[in-house]
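To keep things clear, I will list the structure first and then write my remarks on it.
Complex shown without one protein chain; remaining protein chains in place.
We just call them A and B in the order they show up, numbering each chain from 1.
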Amino acid sequence: MRFNSYISLAYLGIFLPIVLIAYGILPKKIRPFVLLGASLALFWFMSEFLVAYFILSTILIYLSALWLDKLKAKQKALSALAESKEEKKAIKKASKNKQLAVVVVCILINIGILAVLKYSPFFLNNLNLIFSLAKSDISIDIPKFLAPIGISFYTLQAVSYIHDVYKEKIEADRNLGRVALFMCFFPIIMEGPICRYSDTAQKLWSGESLKYRNVTFGIQKILFGMMKKMVIADRLNLIVTNIFKNHEALNLDGGIVALGALLYTIELYAEFSGTIDVVIGSGEMFGISIPENFRQPFFAKSISEFWQRWHITLGTWFKDYIFYPVTMSENLKKLTKKARQKLGRHYGPMPATIIAFFCVWFCNGLWHGAGWQYIMFGMYHFVLISIGSLVLPLSNNVLGKLKIDRNKLPYKIFTIVRTFLFVCIGELIFNSSGFYDSISLLKILFTDFSLKTLFNGSIFNLGIDHYDLLILAVTLVIVFIVSFSKEKGKNVREEIAAKPIFVRWPIYIGLIVFIVVFGAYGGSYAPIDPIYANF
Amino acid sequence: MKQIIIKKGIKAISFVITLLLVLLLLSLFFRPKESENFKANDIKPLGVLAEAENSLDVLFFGDSEAYTSFSPISFWDKEGFSSFVCASSAQYLSLTKSFVEQALENQSPKVVVIETNAFFRKIRSENSFWTRFENLFSILEYHNRWKNFIPLKIEATPYSWKDDLKGYKIYKMAVKCKCKDYMQKTDQIESIPETNIQYVKDIVNYCKDKNIEVLFVSTPSIKNWNYERHNAVENLAKEVGADYLDLNLQESIKINWKTDTADAGDHLNFKGAEKVSTFIAPYLAEKYNLENKKGNSEFEEWNKLVSKYQMIFDKKSYA
Partner (left out) sequence: MDELIEILEDIQPDADYENCTTLIDDHILGSLQIISLVAELEDAFDVTVPTVEIKPENFNSAKAIWAMVQRLQEEE
């Protein structure tokens, strides 16, 4: 069985129902093992022997965490015997150093596996480039590695687990099965969300019974995700691929490239958030609440707010494990203190913050892929967010003088549209085929822009027709209405569930028929690989 | 407790039954009255529609093996004949047939080349469980016909994107594979599905009616080709009266499976395609008496494309 997407017959039609039935009929004690077995099986279907890397990482963090526990216990025992405060401090320090060594080695091995499998060809390529620029004859053979699916996701979970044990946010788990299930619970293997041990681990291992309400609510969430993926994303795939991959051969102009950036942004959102809906829905069926990864991102009023709403679990991971540790490191704290004396309260924390932003966005870019376009994508956001925080007091001042109220609707809409445009440009860089390609796309966008080609009908040669546009518009309006209600604090699913049966059922059946009829699947549509699974 | 479970079970089952009934009912509407043409899953092959009328000497059809192996601009550069590759990935012969018919509306080439890999791609039989299921719920297969139900008044836009690579796709990466002797001589014959044979016959007859010669070509591929398949195609070519050229047996092409394939022996990359060009361009020109039109002012554009082609070709990509 070849498996490459959650939105497929293999997963939704075969795998998930089988697991659900097995989970439902087997006794409580065995249920966690059903989930673990299913998760490892799915991992195997996708990556075969590469699953060994995953098992290695899991055992590594499991043992390291236990070791940390031992060191901590020893420290406590010793300091109970200690006589003076100084002695206690010395014991604590010695123990902390050992613990730190364990954590650092464990994290380095985990990140190291990721770096070798995913990034070594990229780095060696660039090294060869430097050699050739330096007119040197050295050239390194580029090895080709295969990485297990989801390695970028589970590595971050591994790091968060060991870090949290070290910082005593959580206790080391003595149950290897539970650690493994936390690492590879089957809905989250491919595209996240990146979970924390404290979010899911206990619940996953509890083996709670299936509940009718959970199962039906899960199915609803899955259906909504399927709609986004199949009706919107798959329909846009052809035209987006044509614009991005063939812009050279087809001599496309800036208008079409702009359209490409817009449509790719929509496609990415529909694909990624749709898949995440299926993931969260799958978890919900078993009573597991997987953390949300999207919170109506296109309502964001600034780029930094956008990243609090888009791929949330990645953003918070970088915040907790890079941003705060960097800004709160001793050196940068000193820097902040000094800067506060010179630059004042508002700009004082800026130097440290900007250094931390740089680290976060460099890593964020690189995390998305081994390629210069991804690093550019990261740097683009670094610059935007840094400028955003630098000019905030200034723009507040200007707005105050112009008597523009930030909370008035026209200004809100202005900021939302502005943010959306910046996001689209970012995704244009993101989806280019490399450094040169991203530059050439940006060049076309800004130097060869015309609206003519958008309206003379030539877009209908790119793999989309009037009907597709019509149905896209209809579906986007549906998604917008649901998002808008959520933004206003409504719980759409609860509201529908509270309606009488002759209202509820037509809505559910209507949604299924909508997907069946308007989904872009079969004969004329090539299925797309999930975009985020390759990161 | 038990009562609640039964109640909920009944509810769930009746929901599923209602849903299936709705889908069955809709299937009646969606089943097509007559056969309708598919659209390609790729726009590259449609580029042929933008070529000037009767301007092409050779047309290539087939699946991904065809668009990675045949490079019309390179053929032009070498022998001065014009051609186009109407290929899309994992193409079924049913689609090939409709491509041939569409392309030959405006073009009258000397020869039509059909890549043979698609001969072995099974089109599902009528009697399997899935086919029956699909016939019942034909909405799944024909769902896209909703487009026929909504009367949007649109004039068809004439096809206008010209493809500068003429249907060829450049693959620059190289993934080596173990060189093995995949063409060991044998008398065994792999069978070609009956439906496919019928499609091949239809295509060949269609061309012959228009006085166009047909050549089957098997492009080099470790993964997709072997001697059993060679024998099968050779027999079929004899039967339908088509020419046959198996590039896998042409040692002078010298495909190096370490450097010339994009994906470990499945498809050729640009180096492999260039080697194929070097062999097949003179072969076609000689066998079918193709005129060298490089000096012809009507084809000036093709000369320009050669330099552009070189540019795309030489450009480094740091992926």
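Here is the rule we go by: a contact is a pair of C-beta atoms (placed from the backbone, for glycine too) under 8 Å apart; a residue touches a chain by one contact, two chains touch by 3 or more.
None of these values were measured; they are calculated from a predicted model.
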- Message: Among the chains you can see, which ones touch the chain that has been omitted?
- Response: A
- Message: Going by the contact rule already stated, which one of A:S160, A:T216, A:T327 or A:N461 would touch the omitted chain in the full complex?
- Response: A:T327
- Query: Which is it among A:D69, A:E292 or A:E305 that touches the chain not included here?
  - Reply: A:E305
- Based on the whole complex, identify which of A:P193, A:G218, A:G255 or A:G348 touches the chain you can't see. A:G348
- Touch residues of chain A, complete complex, unshown partner: 167-169, 304-305, 308, 319-320, 323-325, 327-328, 333, 336-337, 340, 345-346, 348-349, 352-353, 389
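Convention: only the chains that are shown with their structure count from here on.
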- Item | Intercentroid distance (Cα basis), chain B paired with chain A, Å | 37
- What residues of chain A sit close enough to touch chain B in their complex? 125-126, 129, 144, 212, 238, 242, 246, 248-251, 371-372, 433-437, 457-458, 460-463, 465-467, 470, 505, 508-509, 512-513, 516-519, 521-526
- Message: For a test of understanding, state which residues of chain B touch chain A in their complex under the given definition.
- Response: 8, 12, 15, 18-19, 22-23, 26, 30, 38-44, 46, 89, 139-141, 143-144, 146-147, 150, 152, 154, 157, 159-165, 175, 312, 315-319
